[in-house]
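Excluded from the complex is one protein chain; the other protein chains are retained at their positions.
We just call them A and B in the order they show up, numbering each chain from 1.
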Amino acid sequence: MNYRTPTGGAIDRNTVLRFTFNGQSYTGHPGDTLASALLANGVHEVGSSVKLGRPRGIVAAGSEDPTSLVQIEAPFPEPMLLATTVELYDGLVARGLAGQGRLANEPDPARYDAKHEHCDVLVVGAGPAGLVAALTAARSGARVVLVDEQNQAGGALLGVDEYLDDRPSAEWVADVVAELKSTPGVLVLERTTAFGMYQDGFVLALQKRTDHLGFAAPASVARQRVWRIRTRQTVLATGAHERPVVFADNDRPGIMLASSARTFRHRYGVLPGSRAVVFTTNDSAYCAAIDLAESGVDIPLIVDARASAPSRLATECAARGIEVRAGHVVTGTEGSGRVTDVHVAPLGSGHADTVVCDTLLVSGGWNPVVSLFSQARGKLRYDSELGAFVPGEELETVRVAGSATGELDLTACARQGRNAGAAAAIAAGFTPSGQVPLPTSDSRCTARSGLVLWRVPGAEDSSFVDLQRDATVSDVLRATGAGLRSLEHIKRYTTIGTAHDQGKTSGMIAAGIVAEALGVELADQRPTTFRPPYTSVSFAALAGRDRGELHDPVRVTAIHPWHVEHGALFEDVGQWKRPWYYPQPGEDLHAAVLRECQATRESVGMMDGSTLGKIDLQGSDAGKFLDMLYTNMMSTLKVGKIRYGVMCGVDGMVIDDGTVIRVGEERYLVTTTTGNAAKILDWMEEWLQTEWPHLDVHCTSVTEHWATIPLVGPRSRDVLAAVAPSLDVSNEAFEFMTWHDTEVAGVPARVCRISFSGELAYEINVTAWHGLAVWEALMAAGAVYGITPYGTETMHVLRAEKGYPIIGQETDATVTPQDLGMSWAVSKKKPDFIGKRSFARAENNRTDRKQLVGLLPVDPSVLLPEGSQIVETDRLPEPPVRMLGHVTSSYPSAALGRTFALALVRSGHERIGETLYVPVDDSLVPVTVTDSVLYDKEGARRDG
Amino acid sequence: MTSPAQPPGAHLPEHPDFLWENPEPKASYDVVIVGGGGHGLATAYYLAKVHGITNVAVLEKGWLAGGNMARNTTIIRSNYLWDESSGIYEHSLKLWEGLEDDLGYPILFDQRGVLNLAHSLQDVRDSIRRVNANRLNGIDAEWVDPAGVKEICPIVNVSQDVRYPVLGATYQPRAGIAKHDYVAWGYARAAHAMGVDLIQNCEVTGLETAGGRITAVETSRGRIAAGRVALCAAGHSSVLAAMVGLRLPLASHPLQALVSELLEPVHPTVVMSNAVHVYVSQAHKGELVMGAGIDSYNGYGQRGSFHIIEQQMSAALELFPVFARAHLLRTWAGIVDVSPDASPIVGLTPVGGLYLNCGWGTGGFKATPGVGDCFAHTIAHDKPHQYNEPFTLERFTTGALVDEHGAAAVAH
Partner (left out) sequence: MQLIPCPWCGPREEAEFHYGGQAHVAYPDDPSALSDEEWAQYVFFRDNPSGPFAERWSHNAGCRRWFNAVRDTRSHDLLAVYRVGEPMPEVTA
């Protein structure tokens, strides 16, 4: 059957759209929602309920609908949308849901983005109040943003055929919108839902930019956009939602809110059925009844719960042959899917009549939409005449206008809009010019004359409060009977208000039923909290562009292209990509690393060390400052020299290490670990600015300014000599832990003689611009020695053979310099440095602290997994087993010809020589505890 | 038309017909527990059940279990690094395993396992270290490679060309989730049945002492004398402790969480990733439940900043691309009390008869049965249970911290 009216509605009847729903093919028109198109085809039953499997239809025409959940299957699967908010497009494939949606298996091809917008006045809602507010503010010269969730402005006017100022309301709306859109500094956003209100005028809105285009959506346009709006003033003209009355079997398809039926009629040219009974507690449903009757729907009966019907409207109904039965209520319905009969009886008690129909329209009054106001921390007040919570206070930057305040008369709503728009403009520093004329309406119905009726007594088991959650009056009564008093508890017990609609139509009714059951006043009750988002928002929209490569910046060094070209595998270190190792064909990690280590120890290797943090410290107090930061003395360092240092937190635990170069009398260059560069700069600035602002020190991060290349191995001197002819590379002229400015490969360079491997080594620093060229020059100069690029893994092995710790690998925020065997780097002379006082605590002076040692598996071919735990006995007792520590680093060593490990072991320094055990899979591997320095203990290789 | 034989929500259990009464507070109790969240209710339950102490009131300033208990993401696991932590969390997990029978309440405890993902080589080392420690402590734990991750949770993106690839994960099969309200109400009902008074809308405004001992609490519903007072107030612990001049090493922060709408089952386990700040599971009804990052500043406002949620979403889609068109349905915040070593403080205080249970940060829910049992023991015997003995206030003076922040940043 076709329920499309011959005329009317904002649809394009000349264009036919084909779509598939629950496997059936249907047609509709541009301007339709999926819901209106289904109703036009006589389809009311959309899905079924989540718990009881009862059929579910379409209750409302907008985003407040509790029931019409659908799954989009094509063009791309999207779960849990309301048929009432899906704009129809050609080729749409959808199906009704039983309360659970389905995620796509394939990646979402759509783009999403976000945009920041600043304005003076934000108006939420483009109904009459919002439009007048926006126009008032716009005419004052304020920057105005007007957002509305619908695809066109008008709000409640879209659902009626009323006249404003003696012309169709759509014309008045169009004029206002046209003026707004042509005013500079005004932004009108359709299909944009303000979903969250935060502090300082921060409002989030979701714009659906291409959803309505379906298959025709251009891939280059972001499908959805999150607007991050920062506004001085906000006018909330968010309207009101009609609410139902609860009665027995009120959940059947065909039972719909009266105003929504009217909206389907006027906005979409769709009739809800052939024969509709109307059940109301207020005047507004009379207009729906009259409109539908005039459109050809048989309206046999209006059931009005009030003791007497409004006489003028009753007369109009009588003229159309509509019976009005005052003091009556709907006590139940029949129907195996859609409603077929309605039971009507006097309110209280009395004989029930049965009326045949295919549609039941219900109005239980109106709930102002106060979600955003509540999110803005506005207090709510119970309005007993309306039977709803309304804004209960004025906020400095948030004003409410229109039916969101509980006002339901159109001209009065527009006046509130004008006042709010003017007040917002003034508060934002603008002067309204003149007054926007208020439209006058020919509406026959005002809704503010109702009876507050939450439910019709009886049949509590089948009287549904939350249709989406299948929660009934008896569930509510069971909850109060169980001892629950708080609405929050009852919400959780019954699950009312927790579904997709977040209780937009059910929450107030539940509160009312609870208050009745407990015999308390609603005015004394706190409504349950409104939380963002107002309507649901896709994860992808919130993620926006911050996905894939843009999820977090990738940092690469100046030499990175060479590494890529030469087959390096990379390791993520913080945001950096560092070469991990350079496998040659057929090599795995171990083979490559053994080769890289061997080449470096026997001849020469080099690596890209550019990621090391570098901080330039200048000022007359730089030395004094470093003395506080490092555990050892830095102020005594001579210009031209380099010193290794360790930094601790105030708790005495190691936080970083690195070298300090004294560049000049008042200038030092500090290096940090790669991962801690930013943190250490922050650390320095925090101390300087908050504790010691009197110190003359300035810190500058120069990490990216330099390319840093450690050149390592006995042949490094020869290679350096070849590319730095002006530099005397002899041991005498260029001592260990000194630096020289020179030219390397023809560019200015600073060369430091430091070693993280125990080998003769130089660290060549050039400006990042020249990094790649110098790297290539070194490769060329070293070719004769078989120079071998190596990555972080080989660097780790080489330093571990020497017992040098890696911060974050050998340390874990519980390790002191003493634990690392670095008492030598802890000054006894300095009166204080950060962390020193903590060394005196009881726990720091235990002799059984975990200390860094070497471990040699008794079987030299056994490689201990890093992270293995260490135990004392060769047989495991029942858990919990006492653990002595863990393996922090473990490698096969080319230099040692065997495997080895570093470990933190309880009383480790005293245990040297002991045999301990490492559980690996199901066996216990015996290991010998050794000093942490396993290679070249005497340091013979340092000078080449 | 869709009409499945068994609607997806049909299998969820109902709450009992009776939960608890709402009595007026008596003039005095042997033990007053401040805070009617999970920890307070569990403590009351074990005081009554294990120690026979039933002249007990639980005072709640709002509605029972309406604080962090109602706001957490319900992850239960015991795979902590240090012996001290694994002791109390494993004790707790063992109690979880019998809790449904113990309480006679369908708490929907579901041991679906937890994956803790590793995204860097140091994550891998730290993870394996933790797995080995867990095993030696008698806790089920294993290391799984990316293929193993995919097998356990097929929707995790384990491809190696993403920004921070999954390099593997620790897996604790006995970990899982439970339904928070059901747990709290199960404890509340059982405690009430043994004689414990549950007093809601009763805010503690003062703590009365005499001769270095607690004597009473002042409340919005009058003075209540107390032989012993136990603080179980999570984010508000500092404020309460300050009433007796006790300063705590805590900072209270907003912690946000969120849910999606109901979805067909896609996520069979619990996945956590510290590196990209995601923890997510799919609850029994079908909603995705996610925790977001902690807001950096101190706050009691039960709301956080939305950019934290946006970051959370981008991180979640990195790991779970199929979530793209899931929808955010609701966000909220709790207030977590974070200690310097990310471990709790449970034990005695310098004030006689005043006991402290706080500092659980983001980890309080999983500890509910364990800490309830241990704290009840502490209160009953005026000395700590073996499992909360390490978690003294004094450790911040001696330096015997239990640092559960995990390894510090990776560095070279």
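Following the convention adopted for this analysis, a contact is a pair of C-beta atoms (placed from the backbone, for glycine too) under 8 Å apart; a residue touches a chain by one contact, two chains touch by 3 or more.
Keep in mind that this is a model prediction, so the values were computed, not measured.
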Chains shown that the absent chain touches, full complex: A, B
Options A:Pro553, A:Pro693, A:Gly897 or A:Gly913, residue touching the unrepresented chain: A:Pro693
Residue of B:Gln200, B:Ser252 or B:Gln282 in touch with the missing chain, whole complex considered: B:Ser252
Full-complex contact with the absent chain, from A:Phe76, A:Tyr163, A:Phe202 or A:Tyr644: A:Phe202
Footprint left on subunit A by the chain that the document does not show: 198-200, 202, 228, 230, 377, 650-651, 682, 685-686, 689-691, 693, 831-832, 836-838, 840-842
Interface with the unshown chain - residue positions in subunit B: 236, 238-239, 242, 247-252, 296-301, 303, 305-307, 337, 340, 396-398
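Please note the rule applied: only the chains that are shown with their structure count from here on.
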Where subunit A and subunit B are represented by their mean Cα positions, the distance between them in whole Å: 22
Residues on subunit B engaged by subunit A in the complex (per definition of touch): 1-4, 6-10, 12, 15-22, 62-64, 66, 70, 83, 86-87, 119-122, 124-133, 135-139, 162-165, 181, 200, 260-264, 266, 285-286, 303, 305-306, 309-311, 313-318, 321-332, 340, 397-401, 403, 405-412
Residues of subunit A touching subunit B in the complex: 22, 45, 47-53, 55, 76-80, 95-105, 107-108, 110, 114, 196, 198, 202, 204, 226, 470, 478-479, 481-486, 488-489, 492-493, 498-500, 502, 529, 531-533, 536-540, 542-544, 546-549, 551-552, 554, 571-574, 578, 580, 611-612, 651-652, 655-656, 672-676, 679, 792, 795-796, 806-809, 811-814, 838, 841-844, 865-869, 871, 876, 878-881, 883, 886, 888, 919
